[in-house]
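Missing here is one protein chain; the remaining ones are kept as they sit in the complex.
Letters A and B mark the chains as written, and numbering starts fresh at 1 in each.
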């Protein structure tokens, strides 16, 4: 793939676990000279904090990093400017955090969609596809799966460009390559 | 997508849980003026009956609805006419019903394929892809997954048109768009 041209709309990058979706999303973001990484993973323990720091160092000094495990809509509003590319990684972890803290999912999802409608510059969002296995035994996992699928559909509707990534290889589902 | 032209062959719509596959299949069916919705979900309790009714109202009065949790081949034979579009939603729930009631899967699958070979008008079938997660712990889930994969392959061979839907977005796997 040779994504030389920076793209200024909203891009959704879908994929499975260890599918290379984050690496691909980062390669799209690197077409822009200014980038903000919005991490949704939470520093719940030392190991997680260590992994977040390692990932931040690996991205390099030319990214700014913002952590938004819950208040994602607010972070997007604050960081969006016409020339900065936002990379949100990832929506599915954010959804898990919302459920963990008992937040109202529909309200949070609507706030996210509103914030995305108003971004003034490029935004790339990473999300997991989790609905292609067998129906989970436990009810929380089923509810999570339903919410994740609905969230992906809602963001895909709003996005101008959607990719599905498997084994590091992107398939364009919607929009200009 | 702009599916303006009605399509008169057999279409299979594959996708994960909450992938938007049913909504996409309905949009294909709406290209036809007359439509029969063949539901495979069973009214096992009041909640299920309520959900089936809610779904029926949401589709609107211009659909006829037939329930066929087990006798799907018979329902297809009875309802198929050259100018009516059949929408079967979904094959995977039907397979689960067959297993639950201890029916012989291969016999039921052959009867379904025979009925599909003889449909005189357009038919759209929805099915879940369930084989893209980790191997399930329990043997029934593994058997179900194997049957579902074989059923999807068999129907895909017979279908003239096959879509895979992710986040509401269809990818054409086979046939004319």
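As a convention for this text, contacts are C-beta pairs under 8 Å (C-beta built on N, C-alpha and C of every residue); 3 or more make two chains touch, one makes a residue touch a chain.
Here the structure is a predicted model, which means the values were calculated and not measured.
Contact between chain A and the absent chain runs through residues 15-20, 129-134, 136, 138, 141, 144-145, 166-169, 171. As for the chain not pictured, it touches chain B at residues 12, 14, 16, 129-135, 137, 145-146, 148-150, 152-153, 155-157, 162, 164, 171, 173-174.
We adopt the following convention: only the chains that are shown with their structure count from here on.
One simple way to say how far apart two chains are is to compare their mean CA positions; for chain A and chain B this gives 31 Å.
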